[in-house]
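Reading through the structure tokens given below for one structure.
One protein chain is absent from this view; the other protein chains keep their places.
And then chain A:
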Amino acid sequence: MSDKTMSADEVAGRLADGMTLGIGGWGSRRKPMALVRALLRSQVTDLTVVSYGGPDVGMLVAAGRVRRLVVPFVTLDSIPLEPHFRAARERGAVELTEIDEAMFMWGLRAAANRLPFLPVRAGIGSDVLRVNPGLRTVTSPYDDGETFVAVPALRVDAALVHVNRADRLGDGQYLGPDPYFDDLFCEAADAAYVSCERIVDTAELTKDAAPQTLLVKRHTVTGVVEAPNGAHFTSCAPDYGRDEAFQKTYATTPWPQFAERYLGGDEQAYRSAARVGVGEGT
């Protein structure tokens, strides 16, 4: 069986200008930040980003890599409004497809099921239809005759997700309370890249954890990256919580200054500059 391990920079090297990119996690929770940092080190640009948005969206927007966003929200959770997303919107620097949280999930499900759309009871009556003139409705062919929004499949060229553990084949495991939608992102993608806190032997995955924790299946995965603290500064329960102090630094430092100080070098340089892991247990 194939060993799919690669470096974060190799992942970035497989991405191309103009791609549609799905990014896992939720808000400021278990985001594949090491992969996003690798993307920022590359020259890849003109992206369409599909995400339950957090600092992944903020950083890519701040760096000018995004043409279009497909999001139901962008937030840092403990800091409700993402400053870079907000600034980009207020200066008209990014195109936006703004849809509801559930519409977003049904869009991923449609893509994972190779359906062109799924009907959803959300969006009717709201301005989501006004700001997305391409959205169509569909009427039930049965007696109820109700009209729904036909959410188009959110198919993506590549997905980036981060989980707690994985094996070299691409079997990915989450150990926190919420899987978010990372399996759907992988199923909705032509190529999925999974970073993890630690690569372990396959047998090790279920030694102390139930098989239900095996979220991502290897047939949906193209590459596996070992990236300890790879979700920093978002949370990655139970391995670590959100680095609130650093997130505040991110949210309050002008982007050029932040990028120069923390993103000028490789992942090791980031960890050292951001003092990631300092004060943690062994």
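Everything that follows uses one rule, which is that contacts are C-beta pairs under 8 Å (C-beta built on N, C-alpha and C of every residue); 3 or more make two chains touch, one makes a residue touch a chain; residues count from 1.
The criterion applied here is as follows: contacts and distances are computed from a predicted model.
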item	value
Complex member absent from the view - protein name from UniProt, among "Phenylacetate-CoA oxygenase subunit PaaC", "Nitrile hydratase subunit beta", "CoA-transferase" or "Light-independent protochlorophyllide reductase subunit N"	"CoA-transferase"
Selected from A:N113, A:T147 or A:T252 as touching the chain missing from the view	A:T147
Among A:M103, A:A150, A:V200 or A:A274, residue touching the chain not depicted	A:M103
Of A:M33, A:V50 or A:V71, the one touching the omitted chain in the full complex	A:V71
Missing-partner contacts on chain A, residue numbers	26, 53, 71-75, 80-81, 85-86, 89-92, 98-103, 105, 120-128, 130-131, 146-147, 177-181
